[in-house]
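Starting off with a structure, shown below.
A single protein chain has been omitted from the complex, and every remaining protein chain is retained in its original position.
Right, subunit A next:
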Amino acid sequence: MVKFYSSTDTYSYPFPAVTLAYFLRYPNPYSTHVLSTDTIARDFDPETQRLTTIRLHLKRSKLPSAVTKLLPRSLLGASASGDTQTYILEKSVVDVKEGWMDTESRNLEWTGVLSVIERQVFRRPMPEVPDEVKLFQGMEGAARRHGFLNFGGNGAGAKVGVDLNGETTEVESSVTLHSHVGEAWRKKRLAAQEGSSSSSEEEQPQKVGFLRSWGTATLQRNIEKIGLTRTLRSQPNAREGMKVVLERMREGGLVGVLEGMRKDREAILQGRDLLKRDGTPRAGED
């Protein structure tokens, strides 16, 4: 039982800027739930000019009450109130020559309840010209983009860089949701029936009873449905967050982005709501 969501979008920013914004997307006003981001591995291959990065994000989240109601207390433990946090592992590969960035994020906690794998592929649009010309134009484009990525944060130059290029980046997003809830218990039960080790016998009565009343498949389907609803709600926030970062880059270059991040981080530490929009779900459940 797997739920799947997918969408495509186009950013009005050149590909290199979008890849940079991806690395710089936390914190932003739409991601106040992201507590930390660490790079835990990075590998540059000079041969292929590909950069592989693995990062670990810690996000604060709230389990939907619909889920906490479905699950037994023994599984929820300290998170029975719904407040929890999740480690997200993100892997990305950037190929600047071929013009793509492939990213994948997955939750490391609660995977037994619901595993969420989010994939985003960013692509420089293919020019509709013969190969030899394409190569030449690619070089020229790269040269023009230099102003945009000026480390000194030359605001005016950066703006001109973007507007003159009119370059865009395509993004394909997909989210796969898969609930495994109950599967481990079922395996244990089968193992017990086959007469093999029954070391976890004391755990069984409650869980078996709980599953009997629901049926594993129904429970999984419900949890995936809830996850999908949440995904649909959080996707616009994720997109808006990227756009805020890209806008800051356009306005003030890299320095502008870093300054924005500093302010967001201060606000988060002080517990201020960066959006102050009533009735908006807390930016966060992506």
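In this text, a contact is a pair of C-beta atoms (placed from the backbone, for glycine too) under 8 Å apart; a residue touches a chain by one contact, two chains touch by 3 or more; residues count from 1.
Quick note on the criterion: contacts and distances are computed from a predicted model.
Per the UniProt record, the absent chain's protein name among "Protein FAM114A2", "ER membrane protein complex subunit 3", "Terpenoid cyclases/protein prenyltransferase alpha-alpha toroid" or "Mitochondrial distribution and morphology protein 35" is "Mitochondrial distribution and morphology protein 35".
For the options A:41, A:66, A:217 or A:232, the residue in contact with the chain missing from this view is A:41.
Note that of A:12, A:85 or A:216, the residue touching the chain absent from this view is A:85. Mapped onto subunit A, the footprint of the missing chain covers residues 16, 19-20, 23-24, 26-27, 34-52, 54, 56, 58, 60, 85, 87, 89, 91, 93-94, 96-97, 100, 102, 108, 121, 123, 126, 142, 145-146, 149, 151, 172, 254, 258, 261-262, 265.
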